[in-house]
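Shown here: the complex without one of its protein chains, the others still in place.
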């Protein structure tokens, strides 16, 4: 398979490149104008760069009429519209988190929000000291999931920046006499690269 | 409603009695031969006593042909058979834990066990220093749920006895790169009494 | 011993009254003008009321020239000065938390802040949904302890309000490659009453 990876020098993108190569895919690496191993045809674009690369990403997808797998967070409203426009022409999978565990967590959170009436909900996310945006895209997604299912509920979201934590999401449901806490902890960045590549392989 | 409560002087049973009275039910309290407020007709029997009271409990249910709500743990195989026999004549709800949170936890655990292939599973339950039986009935139930869904999995169960903890159940699903932990904490014994009484009211 | 308890109908104050009586002390209960069991001489005043009662509390201490044990939080700067003035005439013990565990936690936090250079520190405190002030007095004390010892450190404090949590304080020290978390959980309000009464007995 021929894969173009945007953000190929970044934290997650570089793992996507390494993992894709180890699975014998042809990889074209792109990062802020820098390109390695130019490919004439592309089967799928994987994007772990920044919102500012959106134009280039969309251009490449349209040129090759190939699907996009994106893990970029922080898009503004206009950029989200561009992405939506693209999705009418090619397949687009855009997620804040590609780990299997977070996928399951979203299902569970939705189930609990549907069933736990008159409980309250708090989300605590922890990431490495240097992480700039807060709350994390995943925390926002989880809070949205709870709010959609449980209209009477305001969800407090707390962002902790400590050490070199790779990502910990805690959802606390409380009521009189009992508490349920769901915790997802990432211990390797590879789970995000692995999950994104699985999606790329399935939709290409 | 007329309710007979076995184990009426016990930790949970005494709360059932208090709660039922506050909801204007007529309560006949029974504890090791001691009886308070004899009632001529019984709509439902609630049992938070010990396995040794089984004969009396079954006798009263049959005499009034009324349902049984039982939170008694520690029955042997023969006693479980007696209970099963009773369930062919009257409605029987027998659970190790009547809290809403633990009910939800069981559903979630089943969902995860169905979906998380090649993950491992560990259960840690914590109760007050004096609690005699280990592991807790709820931990056994949760471990059984996982094993049923995930035949390749041995579930380690750890029992911690510390302080005056009312009940904490932690289910840890782990794999390479990520971990999901579900935690239920009971902060008031009332949740067990409340849950049992709700069941009693609905099946009487 | 003769004890006057302000806030005698409150959450903690009512437990101080009950506990003091069970230890055969004579208790004069005071709450918003209401007085029960007037005593002619007072050996110690215990205060779990509100800042607004300060004038009455100080007046009684001066009248009997007796020590004060206070667990009141939320004083303004002027009220703290009044308290400081009182402390020049009678013994005053004013703490945001009288549990033995929190006392130990403060010592540990101080020890860690002295030794963990280039680590970061975050405090998360959880209390019942209804609790009005945030962060808790204990969290403020802990943050101050860390800041005093570790001048280069800003301590983030998060306040979670969930269920009926009696009080949980978590101090997270993080650095590259490792994390230390200290957690204190209160499971009974009696520890605050017990601790305050022990202090009252020792200084009266």
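As written, the chains take the letters A, B and C, and residue 1 is the first residue of each chain.
The working rule: a residue touches a chain if its C-beta (ideal position, glycine included) is under 8 Å from a C-beta of that chain, and two chains touch if they have at least 3 such contacts.
This structure is a prediction, so every number in the text was calculated from the model and none was measured.
Participant: With touch as defined up top, name the shown chains that contact the chain not shown.
Facilitator: The undisplayed chain, in the complete complex, is in contact with A, B, C.
Participant: Just to verify: which one of A:7, A:135, A:163 or A:177 makes contact with the chain not shown?
Facilitator: Residue touching the chain left out of view: A:163.
Participant: Thinking of the whole complex, not just what is shown, which of B:1, B:18, B:140 or B:160 touches the missing chain?
Facilitator: Only one listed residue reaches the unshown chain, and that is B:160.
Participant: Across the whole complex, list the residues on chain C that are touched by the chain not included here.
Facilitator: 99-101, 104-105, 107-108, 111-112, 115-116, 173, 175-188, 190-191, 194
Participant: If the hidden chain were put back, which residues of chain B would touch it?
Facilitator: Residues touching the hidden chain, for chain B, are 119-120, 122, 124, 129, 156, 158, 160-165, 172, 174-179.
Participant: Taking the full complex into account, what residues of chain A touch the chain not shown?
Facilitator: Touching the missing chain: residues 163-166, 187-188.
Just so we're on the same page, only the chains that are shown with their structure count from here on.
Participant: Please report the smallest number of touch steps linking chain A to chain C.
Facilitator: When the steps are counted carefully, the minimum from chain A to chain C is 1.
Participant: On Cα atoms, by how many degrees is chain A rotated relative to chain B, nearest 5?
Facilitator: 180
Participant: Are the interface residues of chain B and chain C largely the same numbers on each copy, more than half shared, or largely different?
Facilitator: Same residues, largely: of all residue numbers at this interface, over half are found in both copies.
Participant: What whole-number Å value describes the gap between the mean CA coordinates of chain A and chain C?
Facilitator: 44
Participant: So, what's the distance in Å between the C-alpha centres of chain B and chain A?
Facilitator: Result: the chain centres lie 40 Å from each other.
Participant: For chain B and chain C, what's the span in angstrom between their mean Cα positions?
Facilitator: Those two chain centres are 38 Å apart.
Participant: In chain A, what residues contact two or more other chains?
Facilitator: 175-179
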